[in-house]
Each structure stands twice: as C-alpha cells, then as structure tokens.
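Here's a slice of the assembly, chains where they normally sit.
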Amino acid sequence: MPNSNPAPAAMTLDDVRSVSPAFAKYTEALVVNDLWKRPALSARERSIVTVAALIMRNQTIGLLPYVNKALDAGVTPGEISELITHVAFYAGWPHAFAAVAIVKDIFAQRGIGADQLPPASPELLPVAQAVPDETVLAAVVEGLRPNFPGLMDYTEEVLIREVWRRPGLVPRDRALATISALVAGGLTGPLAFYLNRAVLMGITQAQVSEVVTHLAFYAGWPMVFSAIPAIQGVFSAPAP
Amino acid sequence: MPNSNPAPAAMTLDDVRSVSPAFAKYTEALVVNDLWKRPALSARERSIVTVAALIMRNQTIGLLPYVNKALDAGVTPGEISELITHVAFYAGWPHAFAAVAIVKDIFAQRGIGADQLPPASPELLPVAQAVPDETVLAAVVEGLRPNFPGLMDYTEEVLIREVWRRPGLVPRDRALATISALVAGGLTGPLAFYLNRAVLMGITQAQVSEVVTHLAFYAGWPMVFSAIPAIQGVFSAPAP
C-alpha cells in the first residue's frame, strides 16, 4: 500500500499566475506586500495567528511555508511544538496529526532535535497567570458535569489545570492562537469567553480587530464576518 | 499529470514525540490508554463514532489507522462499506470518495472482495424498525416540497425510504454514526431529531454523553461544546 505524507508544495507566485494573473496580483499586492506589513501585529504574531488558523481548517498546503515563515519570524521551535499541542484541543487530534506530519520534516531539515523542545511535563505556570478566569470555568464545568461527566473530567484535569499553564508558550500567545482558531473555524460560541481572556492578557481591541483582518484572507470574508457580532459584544461591554 | 492517492501515513507516537513530547504524552495517556478503554462505549462503537467523524471532517490522515482499527475491533467489512455509503449522504459525496480512496487499498491488502460486501439492492428492513419517526419526516418533507421539490424528492425516495432500511448496518449503528457525524461537523440543526431517533433505537443518555466525550478529542473541544445545548434539550425533554 502506498504510504507517505509528502508535504504539499507551497504554490509560488508563478504557479498562481499560470492559473490566474489576478489572483497572483492580489496575493502579492494585498497579502505579501501589505497585510503582513501592517503595524498592528508583528510578523511573529501573524505567524501564530496563521498557523493556528491553518491547523484549525486542516489547510495542509499552507503549513510548509507558514511554519518555516514562523520560525524565521522568531517563533521558536519549542513554541511551534506547544502551538500544535495547544491547537489539538481546539481543532481535534487528527488536524494536529496532519500538522505533525509536515512539521516533523521541517524540524528534521533544520536539525531541530529533542533538546529544543519543551519537556512533556514541565513545571506549570501559576493558575492566576494562565487561567485568570478559572472560577468562571469551574462553574460551567460543575453545571455540565451531571450530563457530561467524562467530558468535564477531561476539561478540568487537562484543559483547565494543565494545557494553558504549560510555560513553553506564554498565555498571551495561547490566547492569540485560540481566538484565531475559533474565528477561522467558525466556532463563535466560546469566542466571547476567550476574547475576554485575551483582553485580560493584554491583547488590545486594535489587535483583535487586526486578527480578524488577517484571517479574512486565510479563512475567507464570510467566516470572519460571522465572528463580528461576538466580538462587538465584547468590545461594547463595560469594563469589569 | 501525477495522479495517485497514497493513503496518508498514520503518525506514530515517535513521530509525534519528535515534534512535541507533550502531544505524544497526551495522546498516549489520554487517548490510547484512557479514552478508548472507558466502558461506556465498546471499541467497536468508538470505531464507528471515529470513522464517521473522520469522514465528516475529511480527516484523511486518520482513516488508514482507524478503519484498520475498526476492522480489528469487530466492525465487519460489510459494515464499513455501509458506513461510508451512509455518511456520504450526511457529509457529501466528495468526503466519502476520499474515504473510498483509502479503504479500497485496505480492503485489497486484507483480501476483502465483493463476496464480503452488501449487495447494491438488498431486501430492506421494515420502515417501523429503521425509520420509526417516518410521519415526522413526511410532514417536514411536505412542508418544504413547494419550494424545494427536487431536494424533497431525493430525501423521500432515498434517505427516508431506502438508506436507513438497508440491513448491512443496523439502525442503531446508523444512529450512532449519524449523531457522531453531526456533532463532529458542527451541524447542530438536525441533531435533536437524530438524537430522538437514537434514543428510540436504544442508545442511552450515558452513551450519547460518551460520544461527545470521545469526539472532543477528534473534533476539538469547541465543536462538541457547540452541540451541548441541543443535547441538553433532548435530555431534559419529558418522555413522550
């Protein structure tokens, strides 16, 4: 049985031009030379936003170029490692496995070994720093536990008590990745909760707005417009 | 033109570890050694849930290992065959074709031939057994027929009168696959209807709850949380 995972080749601008000169023009003028250079988010932040969105949407064709771009923009191998683990909980294991298939070759090619990766079980960050809204979550979990005991056990033991507290990716970056994944995946239900967490971690409204601008190109206009009501709700709420 | 469908290789735990020791730890401790061994659903049932979800989300990387796992756990080749056909109507033809591309090689490798597959046109199960809520569906179809005559003809002739009545996969397994696909695909609109059907077919609330727990790992936490309101609505409704 044939059995391989060639990383899908990134399309070059010439490839795009051979199908659509217009699409090549928009890619170059809008995305490469404009979007990525807008000051509201750094290239490092845009890389985190993009990789999270690509995993969420299983867009494997973008992972080879954008994980390389992320590494070039200052996202460390350890942070890529944590980012995949983090997004696995939000996008599902198989999407994260598809990312592993591509990133393991990137790591091998760059000579990135185990010594550059975060340990499986590091000392965790304090709850107050990583999960500042733990009491809100705990109340949700207790309310749902009678009908969903298994799901709530995993939610409490892993998602609340562990994942966000892993030190290999700072909580602010986890918040950035999470809201990007939720917007890109059309999962607007929990978006308000994570936007509030992002604000607690210092992400500004202007930065959230720019995440949405960025994701219009990576997830499409209708997807980001679908997230606007939830975002407006958080923006217009009185400060607590 | 290059033209092939190599089945995407399943990632081994060592592959995962080379990118993220933490992700390998969670995979082993939470999914392999815990989730799949929880008693509320058998490995056979979890296989049906997983394969339905993978097709629904076009997660081809998971199909090679999980269809093999399903066959090892007691899902027959004939049931895999029916499962793909069934989910085609809920996930769309192209997702099911992507599954065919992988499963045909698995069947060839295992020497599974036409004699082990259900016939195209078998004798159908009684309506009362396979579509116990036919009158509810018929009313919906009649209401929508003026504006959607083509869709309603296909719905009536194939989905209502035929697919669920095919004997190669028992109605209870079809219900399990359908609610799994709907939850995994975020298609919560028709979820209440199919949950009620699942209950009629003997699937308990505890089993539905466990399907949701299982799918948190395969479709991500936000996706299954989005299904909770519809599920709670069915759970809390008075018995008919």
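For reference, chains read A and B in written order, and residue numbers begin at 1 within each chain.
Throughout what follows, a contact is a pair of C-beta atoms (placed from the backbone, for glycine too) under 8 Å apart; a residue touches a chain by one contact, two chains touch by 3 or more.
Note that the coordinates shown come from a computational prediction; the quantities given were computed from them, not determined experimentally.
Engineer: Hey, this file places 2 copies; any idea how many the whole complex holds?
Structural biologist: Whole-complex copy count, per this file: 3.
Everything that follows uses one rule, which is that only the chains that are shown with their structure count from here on.
Engineer: Would you mind reporting the rotation angle for the C-alpha fit of chain A onto chain B, rounded to the nearest 5 degrees?
Structural biologist: Between chain A and chain B the superposing rotation measures out at 120 degrees.
Engineer: With centres defined as the mean C-alpha position, give me the chain A-chain B separation in Å.
Structural biologist: One centre to the other, that is 27 Å.
Engineer: Sort out for me which residues of chain B touch chain A in the complex.
Structural biologist: 4-11, 15-27, 30-31, 38, 40, 54, 57-59, 61-62, 64, 105-106, 108-109, 186, 205, 209-210, 212-213, 216-226, 228, 231-232, 235
Engineer: Could you please specify the touching residues of chain A with respect to chain B in the complex?
Structural biologist: 1-6, 58, 80-82, 84-85, 88-98, 100-101, 103-104, 107-108, 114, 117-121, 144, 147-151, 154-155, 158-159, 166, 168, 182, 185-187, 189-190
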